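Working notes, beginning with the structure itself.
One protein chain omitted, others in place.
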Amino acid sequence: MSTEKKHNTEEVRLMKGNEAIAHAAIRCGCDGYFGYPITPQSEIMETLMDLEPWNTTGMVVLQAESETASINMVYGAAGCGKKAMTSSSSPGVSLMQEGISYMVGAELPCVIVNVMRGGPGLGTIQPSQADYFQTVKGGGHGDYKLITLAPASVQEMADFMVKSFDLAFKYRTPVMILADGIIGQMMEKVVLPPFTPRWTEEEIREQTPWATLGKTPDRKPNVINSLRLEAADMEKLNLVLQSRYREIEQKEVLFEEFECADADYIIVAFGITARICQKTVELARQKGIKAGLIRPITLYPFPTAQIKEYADKVKGMISVEMSAGQMIEDVRLAVNGKVPVEFYGRMGGIVPSPEEVLEALENKLIG
Amino acid sequence: MKEEIIIAGFGGQGVLSMGKILAYSGLMQGQEVSWLPSYGPEQRGGTANATVILSDERISSPVLNSFDTAIVLNQPSLERFECKVKPGGTLIFDGNGFHKFPTRTDINVYRIDATEYAYANNASKTMNMIILGGLLKVRPIVKVENVLKGLKKSLPERHHHLLDMNEKAIHIGMDLIRKIN
Partner (left out) sequence: MNIADIINPANLVMEKTKVMNDTPMHYCPGCSHGVVHKLIGEIIEEMDIQDKTIGIAPVGCAVFAYQYLDIDWQQAAHGRAPALATAVKRLLPDRYVFTYQGDGDLAAIGTAETIHAANRGENITIIFINNGIYGMTGGQMAPTTLQGMKSSTSPTGRDIPRNGFPLNITNLLAQLEGTCYVTRQSVHTVASVRKCKKAIQKGFENSMLNKGTSVIEIVSTCSSGWKMTPADSNDWMVENMFPAYPMGDLKNI
């Protein structure tokens, strides 16, 4: 079967967010997926296994023995200049933190999808956003940041797959797609990205001259490594990383606004919670409350400047999250005390309804 | 047009797939659609439900707390969702095994004994299509031809010979549904 026939383009389809990730990965020229089953994201690997991309694009799909092995397989593949990815849900992503830190230290690009569920511990399989801190504040050891994209629709699951690989290779860094159980499990319309061939070995040599493809006589050995025993060398690498983060903060911020222009009150929410809060804004406006919504699309880099700008124009903000309050710290840093920033959240897999968010907005901000 | 629907029942009653067929039908007539399942242990024998939204405009929240239409196929689902139907909305229930019945008078309540019919006529595989037929009789939100198009799209080709059977089930459901108040 020809690749084009199996993955024909431009068609509007109905699929789950998890399925969209799998389709988009194949289409954007991903070389390897390595993963371990965990609810609520197992459809990603199941879809890949069903589509058998090794017969079409040549993409490798492998079920590993653990999340630890998965992320280290991604390390091995990325070290060869390949587009490699893994996916998991919260407990599994905790297990990957070692590997993520090593990949940052070795300056390796990859994409990690976290379809979050409630924690701590084994937790629940119901949706959550409580891995915000883990994702944008570190997670593994050492000074590092992960570019983090938070999709709010099935379409964005597909689109961000493509974008994540672009960013990962542009900045030689792991990129996280931070979704949740709802976006993974729900079905919506989606137009899949066009088919892009995988890089040939010549293209890999050109794009990633650091890749370990075998030492040729014209160059020194390539070594993929995060070990720098000399403190001065280690600081040098850190300085490189930090200057890269400053560039990312300058160039890669993404966010969306909804009804903010005349807003008295702004809700800040990401992912599926932003969709719920969009409905809250609709309900609020029906009641004559001028509410607006800012949805950070990149959680790192955070839209600090954009939120700061609104701090001068509104009476208050409320951060709404499926957590005990994590992103609110970044919102408060951006607002810097200019207006009250309140919080409303549900935890442990409970999803807030648009109505209860409205009630929180009225009680906490309007009084 | 915007229709916010919850379909709830036991796992295995075809609740999730009925929702999917509805979503596919909406897709076929060019609408915005979302299908949100309850997932997890509930799929394995407990209660399951699917929230389906069909809309002419972009859908904001796929997570809802109140519905235009609720289809409930077991007692716990009735107890959970009867109160969530918007005033003037629609409640459809299959009375099989019920010992308490809907009490609200500010909504339209319909009964469809699809389970009983399906057992009597050896048609358990199309039970959810019978119920879908009932829904479309009282809330014609999608055209039957689009349901069939959606089915064709979502079913693997090896199952396409079942399309006729499903179409018949829709019409049976349309005859079976009865208004209670």
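In this document, chain identifiers A and B correspond to the written order of the chains, with residue numbering beginning at 1 in each.
As a convention for this text, contacts are C-beta pairs under 8 Å (C-beta built on N, C-alpha and C of every residue); 3 or more make two chains touch, one makes a residue touch a chain.
These figures come from a predicted structure and were not determined experimentally.
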- Chains still shown that are in contact with the chain withheld from the display: A
- Which of A:21, A:38, A:51 or A:69 touches the chain that is not shown? A:69
- Which of A:224, A:263 or A:277 contacts the chain that the document leaves out: A:224
- Touch with the missing chain holds, among A:49, A:191 or A:213, for A:213
- Query: Of A:35, A:53, A:99 or A:184, which one is in contact with the hidden chain?
  - Reply: A:99
- Which residues does chain A use to touch the chain missing from this display? 31-32, 34, 60, 62, 64-66, 68-70, 72-77, 79-80, 82, 84, 98-99, 102, 106, 212-217, 220-227
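Note that in this section only the chains that are shown with their structure count from here on.
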- Separation of chain A from chain B, taking each centre as the mean of its C-alpha atoms, in whole Å: 34
- Item | chain B partner contacts - residues on chain A that touch it in the complex | 12, 14, 39-40, 125-126, 181-182, 185-189, 272, 275-279, 282, 351, 353-356
- Can you name the residues of chain B that touch chain A in the complex? 20, 23-24, 27, 32-37, 39-41, 59-66, 154
